[in-house]
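Take this structure first; my questions come after.
Only a single protein chain was left out; the remaining protein chains are all shown in position.
Right after this comes chain A.
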Amino acid sequence: MSGQFVAFFILSLLTIGGAVFMISFTRVVHMVVSLGITFLCIAGLFVMLDAEFVAVSQVLVYSGAISILMLFGIMLTKKDDVEPKAHRNKRKLISFLLVAALFVFVFLGIQASPWPNPEAAPQPVEQSNPKQIGLAVFTRYVIPFELVSLLLLVALVGAILMAKKEDGK
């Protein structure tokens, strides 16, 4: 049993556990904290795949996002607000069937897809991780990259416009 396996086991357990608890908790702040644990552990999984840049971006983006989400959760709900649990069995059964079907599809898909032999996989190149990403983004994928940034800019301007409208009333 290698150290990598142990780390993978712990990280994936925490990732799934965080997601499950996120659904089963009834208080908004508890949900946000368990979601945060899931995001952090996904970053850990990225580190194990030698994708440090993606891992750190994940932490950078999502820890801020989680904090903001928590702020909204605190401001928009009451202190002791508890979400009532759904008790309808019929709906539970239907969602269980749907989830089971999804699991079967994903499982079969993963089983069927051909995996490259780990020995034959390309060895990590000498260049550093962020440098490679930068070269790929600004040469090969430059048009999608610019389009995405334009989209984000539009979203930002839209958000400001909506906030302003409410202010002017």
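Quick note on the criterion: a contact is a pair of C-beta atoms (placed from the backbone, for glycine too) under 8 Å apart; a residue touches a chain by one contact, two chains touch by 3 or more; residues count from 1.
Please note the rule applied: contacts and distances are computed from a predicted model.
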| said: Considering only the chain that is not displayed, what protein name does its UniProt record carry among "C-type cytochrome", "NADH-quinone oxidoreductase subunit H", "Sugar ABC transporter permease" or "Cysteine desulfurase"? | reply: "NADH-quinone oxidoreductase subunit H"
| note | Where chain A meets the chain that is not shown, the residues are 2-3, 29-30, 33, 36, 40, 52-53, 56-57, 59-60, 63-64, 66-68, 70-71, 74, 79, 128-131
